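Of the protein chains in this complex, all but one are displayed in their positions.
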Amino acid sequence: MKKNKRYSIFSLARNARSYHENWAEAWRSPEPKPSYDAIIVGGGGHGLATAYYLAKEHGITNVAVVEKGPIGLGNTGRNTTVIRSNYLWDESAAIYELSLKLYEGLSQDLNFNIMLSQRGLISLAHNQHDMREMERRVNAIRLNGIDSEMLTLDQIREMVPILNLSPTSRYPVIGGSLQRRGGIARHDAVAWGLARAADDRGVDILQHTEVTGFRIQSGRIEGVETSRGFIAAPKVGVAVAGHSSVLAGMAGFRMPIQSRPLQALVSEPLKPIFNTVLMSATVHVYLSQSDRGELVMGAGTDGYNSYAQRGSPMILEDMLAAAVELFPIFSRVKMMRQWGGIVDICPDASPIVGKTPISGLFFNCGWGTGGFKAIPGSGFVFAHTLAQGEPHEFAAPFSLDRFTTGALIDEHGASGVAH
Amino acid sequence: MLQIPCPHCGPRDEVEFSCGGEAHIARPKESDALSDAEWADYLFMRANPKGVLAERWCHTLGCRRWFNVERDTVSHEILRVYPMGEPRGGGSGA
Amino acid sequence: MSDPSLHQSPLATLHLGGRESEAAPDALVQLAERRAVGKLNLRADPANTALMQALETVLGYALPLAPNRTNGAGERGALWLGPDEWLVTVLSGQENALLEALSQAAAGHHAALSNVSDARIVLSLSGPRAREVLEKGCSLDLHPRAFQTGHCAQTRLARAAILLHQTDDAPAYDIHVAWSFAVYLWVWLEDAAAEYGLAVGDGE
Partner (left out) sequence: MKRQRQRLDTGARIDRSQRLGFRFNGKSYEGFAGDTLASALLANGVRLVGRSFKFHRPRGIYSAGMEEPNALVQLGKGAASEPNLRATQVELFDGLEAASVNCWPSVKFDVWALNDRVSSMLPAGFYYKTFMWPKSFWHRYEKVIRKGAGLGIAPQAPDHNIYDKRHQHCDVLVVGGGPAGISAALAAGRAGARVILVDEQAELGGALLGNGERIEARSGVDWTLGARAELDDMAEVRVLTRTTAFGYYDQNYVLMVERVNDHLGAPAGTLRQRLWKIRAAQVVLATGAIERPMVFANNDRPGVMLAGAAQTYINRYGAKPGNRAALYVNNDCAYRAALDLVEAGIRVEAVIDVRANPTGEAVAAVRERGIDVLAHHAVGGTLGSKRLRGIEVLALNDKGDGFAGDIRRLRCDLLCLSGGWNPTVHLFSQSGGKLDFDEKQACFVPGEARQAVSAAGAANGVFALQGCLAGGTAAGREAAQKAGFEEPGAPAALPFSPPEADPLNPVWRLPPVSKGEMRFVDLHNDVTVSDIELAAREGYGAVEHLKRYTTTGMGPDQGRTGNMHALAILADIKGVSIPEVGTTTFRPPYAPVPYGVMAGRDVGVLTDPVRMTAIHGWHERSGAVFDDVGHWKRPWYYPRPGENMAAAVRRECVAARDGVALLDASTLGKIDIHGPDAAEFLNRIYTNSWSKLAVGRCRYGLMLGEDGMVMDDGVTTRLGETHYFMTTTTGGAARVMAWMEDWLQCEWPDLKVFLTSVSEQWATLSLSGPNARRLLSELAEGVDLSVQAFPHMSVRDGRVAGIDARIFRVSFTGELGYEVSVATSYGLALWQAFLRVGENYDLTPIGTEALHVLRAEKGYIAVGHDTDGTVTPGDLGMDWIVSTKKDFLGRRSLARADCVRPDRKHFVGLLPEARVPEGAQIVDEPRRRPPMKMIGHVTSCYDSATLGRPIALAMVAGGRERMGETVTIPLTMEGRVVKAEIVSPVFYDAQGERLNV
C-alpha cells in the first residue's frame, strides 16, 4: 500500500476511510552515513530550519541533523510561541522581519499547518520611560518598513476589555504599542513541519545521536564524534541553544553566553477570553491564549545559570501576581502545568550567527528568550552562511567578533521580559 | 527556590541573594597590554559549564557580603561555599 | 540639634493618631511605631582589637561578634548587620553625641560611622500571633528553636527589606524598615494581622 505523504483535507478524508492506517512517517529514522556535506548539530527549530533551507535554497541535501534526543524538545518545544518582528535596531529588524515573512508562508511551504495566528501583539507602557522607549522603537520599526503602531488607552480597552486599566492601579497602563502581524504559532508543529519537509528533501534526521566532541585538524573541522560514532563533514553548524557553551567547550573555545532558566506555565483550558498577545516589561509578565484554550504565560529569566529546565517558584509567584493585577478576572483561573527551558543569553541580548575560531565550524546561538520567532529567518541566513562559508548579510552583524570590536546590538529593551 | 548557605548568616532563601556569575575572573592589571580579543575574553567569555560551576553570590538583603559558591548547574545542589579570594577546589569546605 | 517638634514620622500620612485608642481587647497582635530610637551605622574590622576595645569603652558594652546577634535592645544596643557592620541604637537626640564620641575613639583606625536614625523606622510587633504575621511574608525560620530573643536578621518581609530583631519571648519583634517603605510595610502588616485582631499601639 502506498503511504500517504501529502497533507490536505482530501487526503485526510481519504485516510479516514482506511482508519488512518496508511499515513507515511513524517520523517525517517535512518542510520548515520559515514560522512555528509554538512552536519547540523541540534534538532531544535533553528537546526531543522537550517537543514531545510540548505536543501531548499542551496540544493545541499546530503545533510544530517544530529540531535541527542528526539527533535524539537529543547526550547523549541517549551517556549511561549510569541512571534513578532518589532525590534529596535536595524540589524535585528532585518533578520526578525525576514523570519516573520517566512513564517507567513510556512504552513503552505512545509505542507504542515503550523497554526500561525497573527492576532496582534500589544506591549504595555506604564510610565514615561516606557512611553519614550516605545516611541523610539515604534518609530524605528516603522521607518524600517515594518508594521507597528502606538496605541491609546481607548484602543487598548477596545482590544482587551478584560484588562485592568484603572488609573489608580499600582502600575497604571498609560499607553501601548501594537504589531498587528505579531502573534503565536504551534511550537511543536514548527519543529515537526520543518523536520518532515527537510526529510522529504533528503536530509537525514539522526535522533538519539549526541555529539560528544569535534574532530579538528589544524584549525579545520573534520566532523563530529557522536554517541553513534564519528561522522565526517567539512562543514558543521551548531544550533544547540542552551548547550552552546558546552559544545564550544568541546571545540576548545568559550562563548559569551550564560545558560539561564526561563519559565513558563499554562492554565487549564478555557473558552476563548483573550484574543491578542499581551506583554508588559514593567510588571514582568506576558501571555496569550492558545488555540486549545490554555493561557500561556511567561516572565523573565531566573538569576542564575542552570541546565535543569527548571527554575524557582518565586518567579511564578511574581508572574501570577502580575497577571492577576493586569487581569483581575483570572484570579480563579488555575495553573495547570509549569516548566522551564535553558536559554542562551548573550550580553547584548542578541544572537550569534556565524564563524568561530575553527574553520568550517559555525555557531548559531544566543537567541535567548526570543528565538522561536526567529526560526525560519535564522535557518535561512545560517544555511546561507554554511553554504557560502561567509555570513549572509543579515547574519554578518551578529558575528562572534562583535564582542571583540564592541559593536554590540543591545536589545535589552526588547526583552526586558522574555518572549 | 534555592536555599543558599551564607557563610555568615547560615541558610537563607534565594530571594535574599543576587548572583554575580562566574567566580575567579580577575580584572587584568595591565589592560593596555591586552589585545581587544583578550580584553573581550575578560569582559564577556564565560565557562558556563553543565555541572559544577564556581560562582559568586551576594547576600544582598542580609549581610551584604559576597562569597563564592560551587553549585551543580544540573542538580542545583550547592557543594561548597567559600570566601572571596580563596581559590577554587581548595581550602576548607563548608 | 533640630527642633524635635518638626519631626514627622512616615506613618503620619496614615493618620493613625485616632486609632491608637481603638479598643481591641481580643487583639492577638499589637503594632506600634517605636519612635525614640536613634541609630548609627558602624563599620569596623572586628579583628582590630584595639579599635573594638575603644568602641566598647564608649558604648559600655561589646559589639556582638556572632552573626545575627544583638547586644542590648531598644534604645541602647548594637545589632549585628554583617561581619564588619553594626547598627548601634541610642536614645534619639543623643545620636550626634554618640557619633562624635565613637568617632573620636576610632580616630586613627579605619572605621566608618553614619547617622542613619532616619534611614529606617522601627515598628514593634508583638502578641501571641506576631510570629504568624511575620511568617506570611518572611522566609526565615522563626520557630523558637531557631530564632529567639536577642537574635536579629536582615531579611525580606513581603516586598520590603527589613532588619528583624526579636526582643521578647512573648514574642515581640522590632522591625526596622526603610523610611520610604514604611507606609507599605505598615499597611502590609495591618493586612496580615487582620485575621488575628490587631491593636494599634501609640508608640513610644
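The letters A, B and C name the chains in turn, as written, and every chain counts its residues from 1.
Everything that follows uses one rule, which is that contacts are C-beta pairs under 8 Å (C-beta built on N, C-alpha and C of every residue); 3 or more make two chains touch, one makes a residue touch a chain.
Just so it is clear, the structure is predicted and the values come from calculations on it, not from any experiment.
Under the touch definition stated at the start, the shown chains contacted by the missing one in the entire complex are A, B, C. Considering the whole complex, the residue from A:35, A:338 or A:359 that touches the absent chain is A:338. Annotation: of A:36, A:53, A:112 or A:286, A:112 touches the absent chain (contact as defined above). Shown as candidates are A:56, A:84 or A:126; the residue that touches the absent chain is A:126.
Contact with the chain that does not appear here is found for just one residue of A:33, A:220 or A:292, A:292. By the touch criterion stated above, the residues of chain B touching the omitted chain are 1-3, 13, 18, 20, 26-28, 31-32, 34, 36, 39-40, 43, 56, 58, 60, 64-66, 75-76, 78, 84-85. For chain C, the list of residues touching the undisplayed chain reads 1-3, 6-10, 12-13, 41, 43, 84, 110-120, 132, 135-141, 143, 145-146, 158-160, 178-185, 187-188, 191-192, 195. Taking the complete complex into account, residues 7-9, 11-13, 16-17, 19-21, 23-29, 69-70, 72-73, 77, 90, 105, 107-108, 111-118, 126-129, 131-140, 142-146, 149-150, 162, 169-171, 186, 188-189, 192-193, 207, 267-273, 282, 289, 291-293, 310, 312-313, 316-318, 320-321, 323-325, 328-339, 347, 402, 404-408, 410, 412-413 of chain A touch the chain not shown.
Here is the rule we go by: only the chains that are shown with their structure count from here on.
If each chain is reduced to the centroid of its CA atoms, chain B and chain C end up 31 Å from each other.
Each chain gets one centre point, the mean of its Cα atoms, and the points for chain A and chain C are 49 Å apart. Among the residues of chain A, none is in touch with two or more other chains. On the side of chain A, the complex with chain B involves touching residues 243, 245-246, 249, 254-259, 303-308, 310, 312-314, 347, 403-406. Those residues of chain B whose C-beta lies close enough to touch chain C in the complex are 8-10, 12-13, 15-16, 61-65.
Residues 1-2, 14-15, 18-19, 21, 36-37, 39-41, 43-50, 53, 55, 71, 73-76 of chain B are the ones touching chain A in the complex.
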